[in-house]
Every structure is written in structure tokens, then in C-alpha cells.
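All protein chains of the complex are present and in place, except for one that has been dropped.
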Amino acid sequence: MKKIVALLLALMLSLGALAVLAEDYPAKTVEATVPWSAGGGADIVFRALAKVFPKYANDQQMVIKNVAGASGVTGVVEFLLNASKDGYNVLHWSNAHVSKTHMTKVDYDAYSFDMVAQICESANYLLVPADSKWNTLQEFIDEAKANPGMISLADAGVGGGNNIAAELFAEAIGAEFNLIHYAGGADEVTALLSGEVEAAICNTPEGMTNVDAGQLKILVSFASKPFEHYPDVPLAIDAGIEEIKDLVIEQWRGVVVQKGTDPAVIEKLAAILEQCVADEEFINTLKEQQVVARFRGTDEFAAFNEAEDKRFENMIKTKGLGDRY
Amino acid sequence: MKKNRFADLIIGVLMVLLGIVVLVLSQGLAQAKVGLGPAGYPRAVAIIMLVLGLVMVISTLAKGLSRMTWQPDRQAFLRVAGTVLISFVYLWLLNRIGFLFLTPFYLFALMWIFGYKNLKVAALASIGSAVVIYLLFTKAFMVFLPEFSMF
Partner (left out) sequence: MFNELISGLQFVFQPYAFLMMSFGVMVGIIIGAIPGLSGSIGIILLMPLVYRMDSNVAMVMLCGLFCGSMFGGSVAAILLNTPGTPSAAATVLDGHPLARQGEAGKAIGVAAISSFIGGVVSTICLILIAPELAKVALKFHAADYFSLAVFGLTIMASASGKNMLKGLMSGAVGMLIATIGTDPIVGNSRFTFGSGYLLNGFNILPVLIGVFAISEVLMTVRTQAADATIQEQNVRNFFPSFKEFKGFFWAAIVGGLIGVFIGIVPGTGGAITCFLAYNVIQRLSRHPEKFGQGSLEGLAAAESANNGTTGGALIPMLTLGIPGDVVTSVMLGALTLIGVKVGPLLFTNSADTVYTIFAGMLVIQFLMLGLGLFYARVSPYVLRISQKLLMPAVMVLCVIGAFTLSNNLYHVYVAMGFGVFGFFMKKYGYPAAPLVLGVILGPMAEQNLNRALTLSRNDWSVLVARPISLSFLVLSVGLIALALFNAAKDAKKAKAQDAA
């Protein structure tokens, strides 16, 4: 009985004037749906976010709900069907979700939700064994162009971030690789170490402990800024190679809410997230993973989302990946 | 296996059919240049199923169709069907009524189907277990359970 009454009261509060709601936001726990399983990259970032969230959100907690499955689809669909529009349910959104919409027919697309803000980005990079025959990026590219389809290049799964990055790279330099799909970054690293593949496209922090130990080396990073930890690694954009001088491929993550959420609430949430992203603790936790805390506000994020969406659509259509097109 | 030879026959036939269905369905899957395509593995499994199904059918028929009987136990069948039906209803309502309120009814119904005679004890046990499980999982284990969401 008490529970029903409490629920009714909470509902009355939420049904109250939206303007009032925005000012009090958040007045209770915010639930973040992460469509990936616990312990993975997405989960780690969002848990780091949840840790600092109360500081800037009236001491309200952010609670993580993992809804893993079908490379992120299950969680997104579940959110689409069940999440409330009051800003108390938020969703993890990343490039992987966007690219997935072009791989198979799913019930949503990159524009099904209202963008709130981007919170981080992480670089894609090219990993090879430390003793591999290639010492510079140019050597690698030359051999790739001279022998189409011969160099084995690992990625973390069809349509995933690393796979798209590999395809974009191949397209930029006009080469063809023998793409080998693995079931995740850790498996890619294993394959590199065991000598099964010759190269791999990875995302932070995959393989970084092995780079530190001298087992692997990074030939090039596709980030927009150099690695803090590896200042000597060249960036694609200033490696001095014509074909890749504009090539920036990064994985990014952000927060979105249901379409139709009150803009005032979105604005408030974005402001909170901006403070979280600037928080020392958050930045440092992400640094451990070589992930860069990066904030893009609501409009900027929406524009970026659209740009990435078009980029992936183009890539997937051209290469004939997946079965949507 | 003397009993249920009829069932074995049916299952063998079903297996053969399933193999054929999979082979047909996998025609629509793309081919790959290198390595197996998406269709390679399902086709292999389908062929295995076909072979196994045929072996089953043949060996069952070889043992003779004579001693096949089918005496379903009506009571047992109703109990099992009832359990399954109630379970699906429970799941269907779970997201609306929530775990805490719905589970006691479900438990009570199951106990009744199982034939537990003392209804008072059953009712108490149902409510008690549901509450204990709910508290244990949501408060101690911090796991999400379906909540009441009718309004």
C-alpha cells in the first residue's frame, strides 16, 4: 500500500509543470542504460561518470543498468520502448550504435533520440608486433598497396568501431586488406601476440599494456591529438602522407534521452555533464584507459552525430557490409 | 528402447524436416569470397541433422512398428500444461504489475498445481518467499527486478 502511495506521489510530482521540473532536476536518481555488459569499455566510462555525477547533480545518484545483447541493439530497443521522457532515463550512445543501424534493419536510427552531450573520445590506432617487419607507417602502406588482400588485419567484429576504422583507413590509402574479425579487442591483441595476424586496428586501451611491455608497437594513431602516454606515435593527420592527412577516426561516447524530452531538462543535464567531464577524477579515471574526456554540447553533438552517421552510411553502402542495403 | 518408439519416429521425422528447412532458409544468406559464408555452417549442421534424422527413422522402423502404444497420462499433461501457461501469463504481466506484487500469486498457483494441500502454509510461504527474494535481490544484490508500472 505504502509503495503505491509513494509511487502516486512521485508521479504527481513528475506530472507537474515541466518548468518546475527543470529547475529541480534532478530530484531523484537518474538511471543510465548501457547496452553493453559490465566491465566493458562503455561500462567503465559510464561508471566513472556515475561516480562524479552526484557532485554536480544535487547529490543525486546515477545508476547503471546494463542491458547487453546483439552488439548494443537490445539495450537501445529496450530504452526506446520503456524509457521515460523526463530526463531521468538516459542512454549510452556511441559510434558503434550509429554504425549498427546501417548494418541491419533495426527499429531506430541515429536520429531517434534527443542528443544531450558527448563525454569522451578515444583514438583508433594501428598495432603491430614489436618485431614486425614494418618500422614506419609508410612501409606498411606501401606493402599494403602493392599486395592487395594479402596483409591480415584484425578488427573486433563486423560493423563495429574497429572494423569501420579499418575500412576507412583502407579506403583512404586505396588498399585492400585481408580483414579478420575477432570477437573483441582482447582477442585481437591475443592474435597479434600469437602471430596469427600481422596487424590490428584497435581502440584504447586494447593492447596498451603490451605496448608498454615492448611486445607490440603502434604505427599510427587516428586521433586528433597525440597520445599523452606515447608522444612519439605519429598521428595520421600529420604523418606527412597525403592520402591520410584528413583521416581522423575516433570512437566517441555520449548521453542521449528520449525524443520529446523537455529542452530545459536537456539543457540542465548537459550543463551537469559538462561539469562532470571537466572533473579531475573523471578525467584521470579515463586517462588510465587512454580515453580522453571530451565535451561536445547539445547542438554540437547533434551535428557531429549526423556527420558520423552519414560517414558510416556511405562506408557501409560502398563496401556492402551487413544486410540492410 | 521399447517404449516411446512412436515418439522416436516422430522426432526423427521432425529432425529431417528441420534439416531441410534450414537448408532452404540458408539459401537467402550471402556468400563470402574468403572463408565460410554465413550459410556455410548452418548448412553443415543441417546436413548432419538430416543424416541423424534419417538414421533415427530407419532404425525405429527397423525395430518394428508393432509394439507402439501411446497412453498419455491426462492428469500429468494438464499439470505440465497448466504450469507452462501460468508461467507465460506471469511473464506477460510482470512488467505491468511488478515482481513484488505478482510473484506471490504465481508461487501460490504453482504450489497448488504441485498439489500442496495446506493452503494457509502455501499462502504464507508464497508471500514470504516473494518478499524475501525481492528484498535480497534489489537491496542486497542491487539487481533490477521488474517494477510496478501500471500508470
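Lettered A and B in written order, each chain numbered from 1.
The definition used in the following text is that contacts are C-beta pairs under 8 Å (C-beta built on N, C-alpha and C of every residue); 3 or more make two chains touch, one makes a residue touch a chain.
These numbers come from a predicted model, not from an experiment.
Undergrad: Can you tell me which of A:Ser94, A:Thr285 or A:Asn305 touches the chain that was removed from the display?
TA: Only one of A:Ser94, A:Thr285 or A:Asn305 touches the chain omitted from view, namely A:Thr285.
Undergrad: Which residue, A:Ser152, A:Ser224 or A:Gln275, contacts the hidden chain when the whole complex is considered?
TA: Selected residue, touching the omitted chain: A:Ser152.
Undergrad: For chain A, which positions touch the chain that isn't shown here?
TA: Touching the missing chain: residues 37-40, 43-44, 47-48, 51, 65-71, 73-75, 77-78, 103-107, 152, 157-159, 178-183, 186-187, 189-191, 193-197, 205, 208-210, 212-213, 215, 285, 288-289, 321-323.
Undergrad: In the full complex, which bits of chain B touch the chain not displayed? Write them out.
TA: 1, 4, 7-8, 11, 15, 18, 22, 25-26, 29-30, 32, 34-38, 40-42, 45-46, 48-49, 52-53, 55-56, 59, 73, 76-77, 79-80, 83-84, 87-88, 90-91, 94-95, 99, 103, 106-107, 110-111, 113-116, 122, 125-126, 129-130, 133, 137, 141-146
Keep this in mind: only the chains that are shown with their structure count from here on.
Undergrad: How many Å are there between the centre of chain A and the centre of chain B, using C-alpha atoms for each centre?
TA: 37
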